[in-house]
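Only one protein chain is missing from this complex, and each of the others stays in its spot.
Here is subunit A:
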């Protein structure tokens, strides 16, 4: 759908997954897209990428979202200043029990104005999982 594609294109993939343009070109050429001359390897800018192309970015959340989640989690769990909390941090390893998890999810719902159902909540193991789900829900809400 137009909306989610626009969002996908405007996502900046996390640094770890960012690929240099030449590799992007190779990936496109292997898919044999309509507007692309398959006999030539030429640089194709993101904007001219046709709609059939979908990178499997797995809707990885913006750093800003991850940072907000980290902040909410740190507050809820009363973690000391200087505690490192990143996207990879697991809620259980930060010391969240079942009550904490419910309160964290509620805090996220309030901050981002979304509703998280229980089945989605149970798949959240890390801060990154939470951030990804938030962005997915925010998008769905906007659609």
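Following the convention adopted for this analysis, a contact is a pair of C-beta atoms (placed from the backbone, for glycine too) under 8 Å apart; a residue touches a chain by one contact, two chains touch by 3 or more; residues count from 1.
Basically, contacts and distances are computed from a predicted model.
Colleague: Given the options "Eukaryotic translation initiation factor 3 subunit H", "Pantothenate kinase 3-like isoform X1", "4'-phosphopantetheinyl transferase domain-containing protein" or "Dynein intermediate chain 2, axonemal", which would UniProt use as the protein name of the unshown chain?
Modeller: "4'-phosphopantetheinyl transferase domain-containing protein"
Colleague: Name, in rising order, the residues on subunit A that touch the hidden chain in the full complex.
Modeller: Missing-chain contacts on subunit A: residues 75, 78-79, 83-84, 89-90, 93-95, 97-99, 101-103, 106, 118-119, 121-122.
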